[in-house]
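With one protein chain withheld, the remaining protein chains of the complex are depicted in position.
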Amino acid sequence: MLAAGSAMAQGAARPADPKRGAVIAAQGTATVPACAQCHAFSGASDSSGAFPRLTGQPAPYLAEQMRDFASSKRDSAVMSPIAKGLSASDLEDVSAYFAAASGPFPLLAGPDAAIIKKGETLAREGDPAKGLQGCNNCHGPDGAGFPPRIPYLAGQYAEYIKLSLTMWKSGYRKNSPNVMKPVADRLDDQDIAAVAAFYQQIRNSTDTAQ
Amino acid sequence: MAERLKPVDVVTVGVGLTGAIMAKELAALGLKVVGLERGPRRDTSPDFQSPTIHDELRFSVRKALMQDNVKETLTFRNSADQTALPLRRWQGFLPGTGTGGAAVHWNGQTYRFQPVDFVYKTHIEKRYGKNFVDPDITIQDWGVTYDELEPHYDRFEYLCGTSGKAGNINGKIQPGGNPLEGRRSREYPTPPMKETQYGALFRKGAEKLGYKAYPQPASTLSQPYTNPEGLTLQQCVFCGFCERFACEHYAKASPQTVILPVALKNPNYELRSNCQVLRVNLDSTGKKATGVTYVDGAGREFEQPAELVLITAFALNNVRLMLLSGIGKRYDPRSGTGTVGRNYAYQTVSSVSVFYDEDTRINPFMASGSSGTVIDEFSGDNFDHTSLGFIGGAYVGAIMTNGRPIEFHPTPPGTPTWGPEWKKAVARHYNHTVVLTVHGMSHPTRTNYLDLDPTYKDAWGLPLMRLTFDFPENDLRMSKYVTDKTVEIGQAMGGKTVVGAPRKGPYTSTIYQTTHNTGGAVMGNDPTTSALNKYLQSWDVPNVFVIGASAFQHNGTYNPTDTVGALTYWAVDAIKNQYLKSPGPLVRM
Partner (left out) sequence: MSKLSRRSLIKASAPVGAALLSGSLADVAARADTPAHTHTAQLQPSAAPSTGTGSGEVKASYLFLNSEEAAFIEASVARLIPADEKWGGAIEAGVPNFIDKQLGGAWGAGERLYRGGPWQQGTATQGYQLPFTPAEFFRTAIAAINSELKATTPFAKMSATDQDAYLHALEAGGKDLGGVPSKEFFAALWEITLEGFFSDPVYGGNRDMLGWRMIGFPGAYASYYDLVDQHGIDFQHVPTSLASDVHRHIHVRPEIPARLPE
């Protein structure tokens, strides 16, 4: 269900302006707080899991999430009022800003190697006993993303990945239901922890030498 | 010396769609069932995962999921005055192997045949007279009717979760579906797939000319679905790697996703992989099967005794096994006697290419195996053939399945075949071309048949099967007629250049034209012209049933799989409700 007004029109009339988006990210607008307060100016957020890393996510994906927050297709006590308070061009601009932003992937203390290995198997092969395909099928090479609509998981915070999967599993997150709910339903808590741990560290590893 | 194993109730030769359904149903009754699959065990995870499976060179060009020609192939000739030579590589059709068989790497296109298909001879003679058809054509009635099969079509479609829109529910025409289809008892289990760009362009053109476009019935699913067996399939993502590949998402109906896990959970069922069945063994009367002899992956030979032998391999291999085992009398095209090997048929396909300006983007790589838009006005006998000089027809549609570049790089006529202009044309036209498919009937003839080759052998030392086939003139006339009609649709679609390529003879094994090989062990009411009775039971050896497209008297307009599934449920019903209660011939002559 769409919120009132042209704020929810599909796409702004002009090309997205990442410079204007930077200003909104840094300062907010008259009606919404700055994104940077929670997500950091670069979008790198923090590892608590409450705020996902936005840096470099595809702009159309970010914009779609914002529209879903505004229409309550995706419900969040924090994000829904913010998304409702932004115009269509605001949220395109701010999405474009974060899509173009860059920032390092912090090295975080992670769980043991066995858990990461389990997550790697789930990411690449899935789980035959559970009738589950690998996450990489849609989310790209070890979770690098599949623009424009499928976000990267590589380098996303484990706590946030866990939160999202749990929200789908419980039915509280309702967007992408036909794709993500069947997946989330097949994961138990240990699977979720493993896959989250794997993706959080995959872009920190230094084993990319040829 | 073959090691003789403990007897079981049922053995299935092949664990593809038909073998998996049979196994699950009969094991559920408490019978001991052994499934012998010549290929390897494989499953969605980990074997079918992308990106590894999305490798056009390996799977589409080099045919990694198919039968290995080194071990076993066919020999082929157009006519009996030629020497059949081995198909040293697969090109024209692609027999699969491995758990799940061809339903792992099919496209999911799921059409029922028409009611008149099952009484085709009677229907054609009634409508056009006894002398209308070329005398060489050997069409016959199938011995079963559409009404008898309807509940089994329904059951198979609900097993698969087929996505579509009904056009005729119990006689009431439904908007959005195919108004010309045979009646069905209810709606499809899931709604139609999203319409693609090429489908939408076709729909506009077809509807401009007054045709009724409808969504291709798809067993690549439009949404998650739990089937009556309790198995859940997921939503297709239009990855464009459907035919010749396996589905990574559990979104394509295959034995692994719709039924085999249930059979495997039953301790009455045992699946043995890498086991090549050499023959069905018969007793001294030749009228009773005692079991099968097979060789396992390590080369050891075994005899598996069984009360009931179900030949459930690919259609071509079904016929070969009957011939190697001496089940039924082999067909002799000169005398017209014998039944095993007669009425082989194929599919008569052609295409029309529609080239657009650069402002029309097609994105052909965003496709599913069965995300198409089609019309039915030219299928089968849906139009009056009185003045046309042929019988049969074709469905027409935009059913593109991929944009994989090694094999899809269309260029308009006049483009050089290589060099700088070729390269520019490929870059120009790749994303701006729609290819329409004309998918037509294949009529059996007296001279198209299957038998055993006198010269060439497989890796086990047994004769290869020999295929003698060419298109009947009837089918080439049919192809020309419907292709011309399709060119008109292409023009109505707004194409800048529209090129029709009707099927021309002779049939060549070097160009891929579907793996819809049918017939050779046909079902019917007359044991002199059919190898099986209406329940797919061998007339000659009553404890052998032969399930597959090998049973088709002719190949209809449509892809075979839905009808194969329906016949499987029809046959297993007969086995459960009649044969097991009183083993013996189910049809007395």
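Each chain gets a letter, A and B, in the order it is written, and its residues are counted from 1.
Rule of thumb we're sticking to: a contact is a pair of C-beta atoms (placed from the backbone, for glycine too) under 8 Å apart; a residue touches a chain by one contact, two chains touch by 3 or more.
Remember, it's a predicted structure, so these values are computed and weren't measured experimentally.
Touching the chain that is not shown, out of B:Y153, B:Y211 or B:Y507: B:Y507 (per the contact rule at the top).
Across the entire complex, the residue among B:N78, B:T373 or B:T486 in touch with the chain not shown is B:N78.
Only one of B:R62, B:K126, B:K265 or B:R300 touches the absent chain when the whole complex is considered: B:R62. The chain that is not drawn here is touched, among residues B:R186, B:K423 or B:K496, by B:K423. Mapped onto chain B, the interface with the missing chain covers residues 40, 42, 47, 50-52, 54-58, 61-65, 68-70, 73, 76-78, 82-83, 85-89, 91-92, 98, 194-197, 200, 235-241, 274, 297, 360-363, 365-367, 371, 403-406, 409, 417-420, 422-424, 426-427, 430-431, 455-457, 506-510. Although one chain is not displayed, its contacts with chain A can still be listed: residues 11, 15-16, 55-60, 63, 92, 96, 99-105, 136-138, 140-150, 152, 154-155, 179, 202-203, 208-210.
What we mean here is this: only the chains that are shown with their structure count from here on.
Separation between the centroids of chain A and chain B, computed from CA atoms only, is 43 Å. Residues 43-46, 49-51, 223-224, 231-232, 234-235, 237, 248-250, 261 of chain B touch chain A in their complex. Listing the residues of chain A that touch chain B in their complex gives 124-128, 131-134, 136-138, 141, 178-179, 181-182.
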